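My structure is below; once you've seen it, I'll send some questions.
Missing here: one protein chain of the complex. Every other protein chain is in place.
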C-alpha cells in the first residue's frame, strides 16, 4: 500500500458544551496542523499516487471555510462539539468528496482510503481514517 | 476509525544482557518520549473518543513507576531486557487495563485498540499495538 | 553563556484590529507552544542554572491566566492586539518578575536574560528576549 | 504487532517526465529523510524485534547507491520517474531482500512487513508498506 | 529584541568543486527548509514587527528563482560553491533588499537584522545573520 501526505494548518476559535471539557467550555482556540494522507494500492504510469499540487490545493479548499473563524458560529457545525477527532472526520468527508468528484485529477479513483490527522499541540493529536 | 494520541516522557537507566547489544550491555539510559494512541470506531454524544484529560492522567500513572529509575532494579522487569519494543508492550498492558477498569471514564469501552510508541532518539523508535 | 529552556503551551481565541491583518481580524484562535529560555553566565555549586521544576511551575503560572480563554475579553490586554510577538514580551515580563521575586529559587538572581518564543504553527513563530 | 523504526537520509538530484509535474520537470533535487519500520508479531528471547545496529547498517547499504547522485543517470531507475512514492517501494524491496537473505540476523524471519516513509520536506512525505 | 520567523522550502540540484567535498562533488540535491527571522527593537502601533503575510510573500519571491532548479546552471551562482552556509547569506541579501525597498511594508525600516537558517536534513543546518 502506497501513501502520500500533504500538510496545511488552520487557526480557529471554538468552545465545547459538556462539563467533561472543564476549562475548554470557555471560548478558546487552536492551531490545527493538518496532515492529509492519501492511500492507494497502485501508482499510475508516471509513478504518481495523486498529483501533489492538486492534493495541496484541495486540502486548502477544504480548510478555507474554517480558517481564521469561530467554529461556534459556522452553520455547518451547528449542534456539534468541534473536537479534534470530530474535525478530522469532517475534513475526511470533504477530501473524499474531492477525490470522487475528480478534483484530484484522474488519479483520484486510485485512492482507496484517506487519513486526516490534526495536531492541536506538540503533545496531543487526533485522526480519522476511512475509505472514500 | 478514530484515534486520539497524548504524549509524555520518562527518563530511565537500564542495561541489556546478550552480546548482540554490544555497548548497550553497559549501564546506560534513555529519554523515552511516549505516544499513547487510543483508537475507536465511534465518538460519543459529545464528539469525544476518550476524555483527553483522563488519558493524560492515566498515561502519567502508568509511567510513574518507571520514571527516574534504574529499570534493572525494578521487580516488575526481573529477568527481562527492557528494550524499547518490550517497554511499548508493557505500557500497552497498563493502559489497556486502565481502559477496562473504567479509569478513562465511560468512554473507555469505546476503545478498540491502543498503540504505544516510544521514541528513544531522533533516529530510532519502537511501537506496540493491539486490542484491549 | 548558559541557557535552560522549558516548554509549555496555551490554546487561546483572539482577533486583531487593523486592516493589515486581513482575515485575522475575525475572531479566530491559536495554539501557542511556548519556549522559555533562561540565560546565566554561571551555574551554582550543584551545576544548576535554575531549578527546572520551578521553571516549569512558574511558566505554567504565567500562562494559566491566558489558557483556554478569549484574549479579547481579558482586562490585561485591553486596547492591545495580542500578536504573537506582543505575547512573547508579555510572558517575558511575567517570568522576569518571577525571577526577581525569588519564585525560581535562589538561582533566580543568576538569570541574566530571558527569551520567550511562541510557535503559532509549524511555519511561523515569534520571540522576545531581554534582561530581567 | 510490534514495530521498530530507524532513520537515515539521502541527498539526490532528479527530474520528472510528464507535464503533470510542472516545474519539477526541471532537474532539481531533494533531501529524503528515510524512516524504515520493521514489523513483527513477536520479539525474540532477548526482547528484540531485529538488531537495531544491523537495521541501521542495512538501511545505509540500501541507500548508499542513491546517495549524492543524480537518479536520472542511474541504470536501476531507467525509464522511471523517481517520485517519492516510487522510491519508497524501491527501498522496501531492498530491505525486504536484506531480511530474507539473513542480513538482519536471525531475527530477520520474524519480520512480517516493512514500511518505508520518505519525507521530502516538512510539509510532504510518502510511504510504501507491504510484506517481505 | 523582538523577532518574527517564517518558513518556506526549496528543492534544488547542485554539485561542489573541491576534493574536500568527497561524494558531494557529484551532482546531487537537497531540500532546504528555510527559516527567515526578522529582528526589531520595537513593534508598531498595531503590535506588529513586520506584516507576516508580506514576509511570507517576499521570502517566496526570494526563493522562487532557485526552486526546482540546478544551481550549477544559474548565472547568479557562477563560480561559487552553493554550500548551505553560502545560500543563507545569498537569501539574507535578497531579504535585506526587500526590507530596504519597502516591500515588507512600512514596518520594513523597523528591522534591525535578519537571520536566515537552512535545514539540509534532520541532522545538519547552517545560518547567516547580519544587519540590513
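Should a chain be cited, it is by its letter among A, B, C, D and E, assigned in written order, with residues numbered from 1 in that chain.
As a working rule, contacts are C-beta pairs under 8 Å (C-beta built on N, C-alpha and C of every residue); 3 or more make two chains touch, one makes a residue touch a chain.
Keep in mind that this is a model prediction, so the values were computed, not measured.
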item	value
Absent-chain interface as seen on subunit B, which is shown	7, 9, 11-14, 23-24, 26-33, 67-70, 120-123
Touch list for subunit C against the chain that is not drawn	1-8, 43, 46-49, 51-53, 105
Touching residues on subunit E - with respect to the absent chain	16-18, 20-22, 80-86, 88-89, 122-130
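Assume only the chains that are shown with their structure count from here on.
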item	value
Averaged-CA centre spacing for the pair subunit D and subunit A, given as whole angstrom	27
Subunit A, residues touching no fewer than two other chains	7, 122-123
